[in-house]
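The complex appears here without one of its protein chains, the remainder shown in place.
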Amino acid sequence: MLFAAINLLAAEGGESAAVNPVFPDSAGELVWGAIFFFLTWILLRYVCLPPLLKAREDRELQVQSDYEAAAAAEAAAEQVRRDYETTISEARLQAARMVEEVRVTVDAERGRQVLAVEQEIAEQRQAAMAELDSARTAALGQIVGDVADLAAAAASKVVQAPVDAAAVRPAVDDVVQRTGGSK
Amino acid sequence: MTVALSTQPLSILAAGGEGGGLKFPPVENLVKWPAWFLEGTVFEFNKIAFINFVAFIVPVVLFFIVSRKPAAVPRGLQNLMESAIDFIDVQVIKPAIGPDGKRYLPMLLAMFFYIWIGNLFEIIPTAHMPANARIANPLILAIVALVMFIGVGVKHHKLGYFKEVLFPPGVPKALYILVTPIELLSTFIIRPFSLAVRLFANMLAGHILLVTFSVLCITLWGFQILNIVNLVAFPMLVAFTGFEFMVAFLQAFIFSLLTAVYIGGALHPQH
Partner (left out) sequence: MSALSNAVAQVVTQAGETAGLDGDALKSANGASSAGFAYGLAAIGPGIGIGYLVGQAVQAIARQPESAGQVQTTMFLGIAFTEALALIGFVVFILLKFV
């Protein structure tokens, strides 16, 4: 009942309306709508948009070329860096080589000097040894003579007869040889 | 009131022809506007035509100002208009047509702005009438879309376009009895019809919704005790105004997107 009442209210409201809200009853709206839409389209298409679109395209190209330039600059910078690195490594290599050379030279020089010094020392020692040997031989010879004289005198005293020193000499030599010769 | 109402709450809302009550305006008051001049001719100029004029002049003037001296680095207004171009380019053309759709940019841009500004008048105070709540504009735009996508198809595929549409490849021959009438109907009749009706009905529904809530708020203002309902009704009116702002944009977007989709389908029928 309530439902029907609402419907009746609505029916009364729409009673005067033979009008259709969906379809236009005058051609004016259609005509003006079409005119204004096509004007919008045509003006945008041929007047307003071309400069703007061209500016956008130019900007895009500009950005593209700038980008490429940046890429090229980056590549150049990379090249420079690589060159620098090769130079550095070359220099480093050369320095190492020079150091090595110097080291070798210095080593050789040192070896030579050490050798010379050692040789000198050896010579000096040899000389000293020879001197020592000769001195000892001299001293030994003197001692042998003295001992032979002493032994001859002692022997003559013991045997109450003169003993020839020369006869004693081999024995004395033998003794000295056995005692003093061993140093 | 010719009917004596038996129910009490309704009697408040329908408190009689003279003494106030909820009086919903007849529908022709919502959507029909008297002629301003040239009445009776085909060039009858009324409020809708004026809104159409604004929807035409605003984008044209804005784009014209910008395009006189386009700067390499966009600022201010140029930035705004270029973001509109970018929006159509990225959101509409790219997904719907593809990279070869650049040449339809002016049409889609004109369509978008024409619909959007016409729709915005729904919530602009003192205007409060979307131009697209009359069937005229959506009808014209839908016919433009129809002619456009058929034209693109015929231009790129000659008469093979109709063969592609009406006799889609990969369907068993016997099924063509069923498929061909459906395709004919859906492509050449339902498409423009649904385009027009979608835009028109959305805007008309939004318009009627706002009118309903406005009438409700105004009527309730007159009843002392029922005024408290305004605490709910008025915020709802504000919220629906915001919602309609979104719908105005969304419908313009969807209309241009669907047009682009149809053009893209005519350009590459195999997809």
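Just so it is clear, A and B label the chains in written order, and each chain counts residues from 1 on its own.
By our rule, a contact is a pair of C-beta atoms (placed from the backbone, for glycine too) under 8 Å apart; a residue touches a chain by one contact, two chains touch by 3 or more.
Keep in mind that what you see is a predicted model, and the values were worked out from it rather than measured.
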{"item": "Touching residue (missing chain; options B:L77, B:I124, B:A205 or B:V238)", "value": "B:A205"}
{"item": "Residue in contact with the excluded chain [from B:I150, B:A233 or B:I254]", "value": "B:I254"}
{"item": "Contact footprint on subunit B, counting only the chain that is left out", "value": "2-3, 27, 91, 95-96, 194, 197-198, 200-202, 204-205, 250, 253-254, 257-258, 261"}
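By definition in this document, only the chains that are shown with their structure count from here on.
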{"item": "Approximate Å spacing (C-alpha centroids) for the pair subunit A, subunit B", "value": "73"}
{"item": "Touch list for subunit B against partner subunit A, complex", "value": "2-3, 5-7, 10, 14, 24, 26-28, 30-32, 35, 38, 41-46, 48-49, 52-53, 55-56, 59-60, 63-64, 66-68, 70-72, 78, 81-82, 85, 105-107, 109-111, 113-114, 131, 134-137, 139-141, 144, 200, 204"}
{"item": "Contact set on subunit A toward subunit B in their complex", "value": "1-2, 5-6, 8-9, 12-14, 16-17, 19, 21-34, 36-37, 39-41, 43-45, 47-56, 58-59, 62"}
